[in-house]
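If you scroll down you'll find the structure; I have some questions about it.
Removed: one protein chain of the complex. Kept in place: all other protein chains.
Presenting chain A:
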Amino acid sequence: MRQNKTVASTIFDVFNHIFLGIWAIITVLPFLYVLAASFAPDSEIKTRTFFIIPHNPTLLTYKFIFASNYFLRSMLNSVIITVGGTLVNLFFTFTMAYALSKKHFIGRSIVLNGVIFTMLFGGGMIPTYLLVKSLGLLNSYWALWLPGAISPFNFFVVKNFFQEMPQDLEDAARIDGCTEAQVLWKIILPLSKPIIATFALFYGVGHWNSWFGALLYINDAEKWPVQLILRQIVMLSTTLASDLTQFDPNFQPPQESLKMAIIVVATLPIMLLYPWLQKYFIKGMFIGSLKE
């Protein structure tokens, strides 16, 4: 009996390892291909179907990307948008969640219902644009930061997390002479590091990957994030090139390798954030979802 069980569990383990291994390979391979293709000349990408190691590695596309300061500036723009946006998100989400996690907060249920309402109904693109426009935010990064400053879903997770914090901690702090703000900054937030890291990552990745807001609200091409340029290049190489060339004799469809290199440049920074925040990440998700 005992032996049987071991055999079964061994089989299960072997199967599990093989399955997860294959899964991991399937997930990683496209990334490796994109990375490899970004170092390969265009002719190789067109003639070889799939490869991990380019035959004739070249740095040409990377030289092209970094030759004009346009890409570098758009990267910097992306960094500003992401860092600034994440700070704004965290500030508003956490302060609001903290306040609304207190049962004695007057008008709490009205505000909470209001938040739920926004999860179900949105104004849509045009009214939002009109609002942003009449607030005078067009062409400034505040147009990207303010309209989505609080994600209702994230807000509720944070609120539930705050509610589960032991009341005694707060009482102790208050006895020691803390004001409301001090309780939040000195007691609660230091204890919330995992959840802060988690939502910083959520919000940050969102800002880094978004392009539509910039397309709508930012007219000045000098302020565009790298994702907008990435998208333009990727989409251009899938439209009918001959259709574009009559009008634009100077236009050359973006090269395949350029597309790959820009994908690498645009995704790498945010991917590098994951391992750094990962230890908080899992913890944070669980803390937020616990229910008493």
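Note that a contact is a pair of C-beta atoms (placed from the backbone, for glycine too) under 8 Å apart; a residue touches a chain by one contact, two chains touch by 3 or more; residues count from 1.
Everything that follows uses one rule, which is that contacts and distances are computed from a predicted model.
**Q** If you look up the hidden chain in UniProt, what protein name do you find among "Sulfur reductase subunit C", "4Fe-4S ferredoxin", "Extracellular solute-binding protein family 1" or "Sugar ABC transporter permease"?
**A** Missing chain, per its UniProt entry: "Extracellular solute-binding protein family 1".
**Q** Touching the absent chain in the whole complex: find that residue among A:100, A:157, A:229 or A:265.
**A** Touching the chain that is not displayed is residue A:229.
**Q** Of the residues A:26, A:53 or A:126, which one touches the chain left out of the display?
**A** A:126
**Q** For review purposes, identify every residue of chain A that touches the missing chain, sorted by number.
**A** Against the missing chain, chain A presents residues 43, 46-47, 64, 67-68, 70, 80, 83-84, 87-88, 91, 125-126, 129-130, 133, 139-142, 185-186, 189-190, 212, 215-216, 219-223, 228-229, 231-233, 235-254, 258.
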